[in-house]
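Removed: one protein chain of the complex. Kept in place: all other protein chains.
Chain naming follows the written order as A, B and C, and within any one chain the residues start at number 1.
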Amino acid sequence: MMSRKQSGFPSDESFSSDEKRGDAMVATPSEVMTVVAARMLQERTVCFVGIGIPSKAANLARLTHAPQAVLIYESGTIGTRPSVLPLSIGDGELALTADTVVSTSEIFSYWLQGGRVELGFLGAAQVDRYANLNSTVIGNYQSPKVRLPGAGGAPEIAAQAKETLIIINHDRRKLVEKVDFITSAGYLDGGDSRERAGLKTGGPTAVITDLCVLRPEFQTRELVVTQLHPGVTRQTVAEATGWDVRFAEDLTQTQVPSDLELSTLRELERQTALAHSNDAAGKTSLTRNNPTAEVTRP
Amino acid sequence: MMSRKQSGFPSDESFSSDEKRGDAMVATPSEVMTVVAARMLQERTVCFVGIGIPSKAANLARLTHAPQAVLIYESGTIGTRPSVLPLSIGDGELALTADTVVSTSEIFSYWLQGGRVELGFLGAAQVDRYANLNSTVIGNYQSPKVRLPGAGGAPEIAAQAKETLIIINHDRRKLVEKVDFITSAGYLDGGDSRERAGLKTGGPTAVITDLCVLRPEFQTRELVVTQLHPGVTRQTVAEATGWDVRFAEDLTQTQVPSDLELSTLRELERQTALAHSNDAAGKTSLTRNNPTAEVTRP
Amino acid sequence: MSNLLTLSDAIRTHLHQGDCVALEGFTHLIPFAAGHEIIRQEKRDLTLVRMTPDVIFDQMIGMGCAKRLVFSWGGNPGVGSLHRLRDAVEKHFPHPIEIDERSHAAMTVSYTAAAAGLPFGVMRGFLGSDLAQYNPNIKFIDCPFTGERLAAVPAIRPDVAIIHAQRADRAGNVHLWGIVGVQKEIALAARKVIVTVEEIVDDLDAPANACVLPAWVVTAVCHVPGGAAPSYAHGYYDRDNSFYQAWDEVSRDRENFQRWMRENVMDTVPVKGGA
Partner (left out) sequence: MSNLLTLSDAIRTHLHQGDCVALEGFTHLIPFAAGHEIIRQEKRDLTLVRMTPDVIFDQMIGMGCAKRLVFSWGGNPGVGSLHRLRDAVEKHFPHPIEIDERSHAAMTVSYTAAAAGLPFGVMRGFLGSDLAQYNPNIKFIDCPFTGERLAAVPAIRPDVAIIHAQRADRAGNVHLWGIVGVQKEIALAARKVIVTVEEIVDDLDAPANACVLPAWVVTAVCHVPGGAAPSYAHGYYDRDNSFYQAWDEVSRDRENFQRWMRENVMDTVPVKGGA
C-alpha cells in the first residue's frame, strides 16, 4: 500500500501535503477513508458533523449522492451547505450557508437530545474493540501522559444520535484493546451492556479507517473487519490493530473510489485551501453590511 | 363617595363608560386606584405587567415620573413602550415598541425565574387577609360555582418577582377572609409561613383598591389599611371588606391625583379607545413590509 | 418534495380521533382556520393543549371536539370569560371535559422539555399554590446539589402541533416573527407539525437568527391566507378586537353559539390553498 502518515496525537486529522495531492484518479488511503465514510451518509439523512474528516466526508456526500442531506454543526448551524470546508466548527461560511442558525444550547437540547439527528460522525484519539471512544487523556486521568482536547460534543452525539459512524486512522495506538478513558460510550463491555447502562440509541454501526471498515458483531458487539480497502491485506490490518482482530466471514472489498467521487473531493479540498490562503492573506470574504440580510440565506 | 360599579366575575377589570369619562380633573375611584398604583412604580424599575389596570398603571408611570421603567409582558416583549394600551397581552403594539421580543418560554425562564423582575403587578378575582390570590375558581375546584380564567403567569410572578403589587376593586366578594383557592401565594397563613413554604422573594407589599391601600403588617403579615383614598371613610372600607379589617395607626390620606397624572391617564385612554375603534373598522396599523426591519425598533 | 398540502387534507391525513393536539400562538398567530377545519371534520375525543385556550378552543369545546383540556389561562383576553369553556366545566355541556390545569411557566417548561427530548422539566414554582394539590402532573424534587425543593412537570408531547406562521418557502421551510410565543417549542415537542401560513415565497430571506423551522421538521405546510384571523399576523393584518368583544355575546347562549358556528364555520367552504 501507499505511504501513510502515522500522525501522532492529537493533530491526527490534519493531512500531509502529499496525501492531499495524490495521483490523479488514484486514491490515497485517506481519500478512500473519506469516500467510504461519505457513501454511508444516505440521501436526506440528518447528520451531526464534527470538524476534520467527518466534515469532509459529509460534504462530499452532499456534493455527490446526497444533495439533500441535512448537516448540523454544533456551533448552531442547521442545514448548512458550505462551498469550502470549515477550518473550525464555527466558521462564518457555516452560518452564511445555513437554513437557520440557533444557539449552541438549542443545538444540543432541541436538535441532538431532541432525537432529531439520525447520524453522528465521530473521530477520537482511541477506539477500542467495543467501539468506545477516548478523546480525553492518554494515560491516567489525574496525571495524564497526554492531555487530549476532551469531550466536546462527543458523549452526547454518541448517546443521542440514532446511529454513529467513527472515522479514525488505523494504528495500534489508536485501535486499542481498551481505551484509557471512555469519553463517549460505544458498546461498553460488549453484549447488551450499552442497553443495560440506559443508553437508548443504536450506537456505532461502523468504524471507518484508512485500511478497512469494522462493524460490531451481532450479540457480542465486538468490532470485526467487514470490508478491506483496495490493496490492503488482512495482515496489514491485524498488525495495525491493538487487539486480536477478527474478520467477518463475508468479508468484502471496498469499491475503488469513482472518478466523480475523487474529483469532487479534490476540488473541495482545492477550493478550501484557496479560501484559507486568502484568509491568511487578510482578505475578507465576509463583507460587512446590513446584518439583517447577510446570514441564513438558504 | 361617587358611584362605583360593582362589577361581577370575571370581567372585573373592564370599565363602565361613565367611569372612563369622569369629570375634568376630578378623579373617579378607578382613576385614583390606577394613579396610586402608578406612583408605586419607581423610575428604572423592571416591571412584569399584566393586562388591564396593571398595564394602565405601569404605562401611566412610564409616561409621567418613570420614563425609564422597563416593562415586560409575558408574551415575550421586553422594554416595551406602547403608545396605546394593549387589549391583549400579545398585541402587535407591544412587539413594535419593544427593545427585544423573545419566546414566551424565555420570558418565564431567563427573565422572570432568572430573578430579573423587580416588581410584578397582579390582579385577581379574590385576595384574602394574607394577600393570597385566587384567579382559578369560586367555590369548589372539582365542581366550581364560577370557573375563572385560571393561573396564567400569576403563580410565578407572585413567587419570583422581588415584590408584587396587587390591584383589585374593593368588594366583600373580592377581599375575603380566605380565598376559595390559592392560585398565587401571598403570605399563606401569615407570619413566616411564606418563607417556611420555601418562597424566597418578598411577596406582596401593597394591595391597591379603589378605596384604599392595604399593606402587610410586620410579623403577622395580615393586610391592614394604611392609606385611604380621598373621600373614603373607614366605615366604607370596613363594610366592603370580607374580614374584620384593621387600620394602621399611622393611617394616611391618598394624595389627590394631580392634573398631570389625570390628564396623562385620560389621554392614554382616549388614544387607546381611538386605536381600538380603528381596529374594529378594519384599518390596519401594522403595515406589511420587510419583516427584517419592522419589529424591535427601540 | 414537498410537504405542501391543503388544510383539509392535512387535518384529514394527520389528525386522528382521540389525538392529543396543541394549537399554539400567544395572542398572535392563533391558528383559527385550522381549528375551524378540525370542527368541520368533526374530530372527537381530542386532548386540546394550549396555554391560552382563547376563542378558538371555546369554539372547539362548544362544538364537542374536546375530551380533555390542558391549559393555563382560559379567558377571553381583554374581555372576560370563555362561556363555552365555562359551560363545559360548570354544566358539562355539551359533555364533561377533563381539566389538566397548570401555569403559563409550567406549560412552557413542559413544551421545552418535550422539544429537548426529556421526560420532565424543572422549575421554581407552585410552592404554596393549591394547583399542585389538584394536579398530579405537578410534583416536587430536590436539587441534588443544593437540596432546594423545586417543581417538576412532565413533558407535553402532542401527537400533532398546529401553528400559524407568516411565511414558508416552496421547500416548506417556515419563518415566523414578532411575538413568537412558544411555537418553535411546541412544533419541536410534537410528533407531527402542521403549519398554516399567510404566504408562500420563493426565498425566505430570513434575517440572522430568525425563528425558522426547517422543512424536514414540518409535516405539512398549508397556504391559508388570513388563517390567524380574528387574531393577528404581524405584518399582514391586525387583531380584530371587535370580534373578541362581540364573541362574549355570541357565546353566552348555547343556541346562539351553535347558530353562529353553523353559519360562519360549518356551512362555509374549507379554505383552499396548499400545493
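Keep in mind that, in the parts below, a residue touches a chain if its C-beta (ideal position, glycine included) is under 8 Å from a C-beta of that chain, and two chains touch if they have at least 3 such contacts.
Only a predicted model underlies this, so the values are computations on that prediction, with no experimental measurement involved.
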Displayed chains contacting the withheld chain: A, B, C
Per the touch definition above, residue among B:Ser55, B:Gln113 or B:Thr183 touching the missing chain: B:Gln113
Candidates A:Pro67, A:Gly150 or A:Gly202 - the one touching the absent chain: A:Gly150
Selected from C:Val70, C:Ala132 or C:Cys211 as touching the chain missing from the view: C:Cys211
From C:Pro31, C:Gly117, C:Pro214 or C:Pro230, residue that would touch the chain that is not displayed: C:Gly117
Of A:Gln113, A:Thr205 or A:Thr236, the one touching the omitted chain in the full complex: A:Gln113
Interface residues of subunit C (partner: the chain not displayed): 117-124, 137, 139, 141, 143-146, 148, 150, 152, 154, 177-178, 180, 207-211, 234
Touch residues of subunit A, complete complex, unshown partner: 9-11, 14, 51-52, 74-77, 86-92, 94-95, 101, 103-105, 108-109, 112-113, 132, 136, 141-156, 159-160, 181-185, 188, 194, 197-199, 276, 279-280, 282-289, 291-292, 294-295
Touching residues (missing chain, whole complex) on subunit B: 44, 46, 70, 78-79, 95, 99-102, 109-110, 113-116, 160, 291-298
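Throughout what follows, only the chains that are shown with their structure count from here on.
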Busiest interface, counted in C-beta pairs: B-C
From subunit B, the most remote chain by mean C-alpha position: A
By mean Cα position, the chain sitting nearest the middle: C
Interchain centroid distance [CA atoms averaged], subunit A/subunit C, Å: 40
Gap in Å, rounded to a whole number, between the CA centres of subunit B and subunit A: 57
Numbers and ranges of subunit A residues touching at least 2 other chains: 292-293
In subunit C, residues with contacts to at least two other chains: 112, 184-185, 205-207, 210
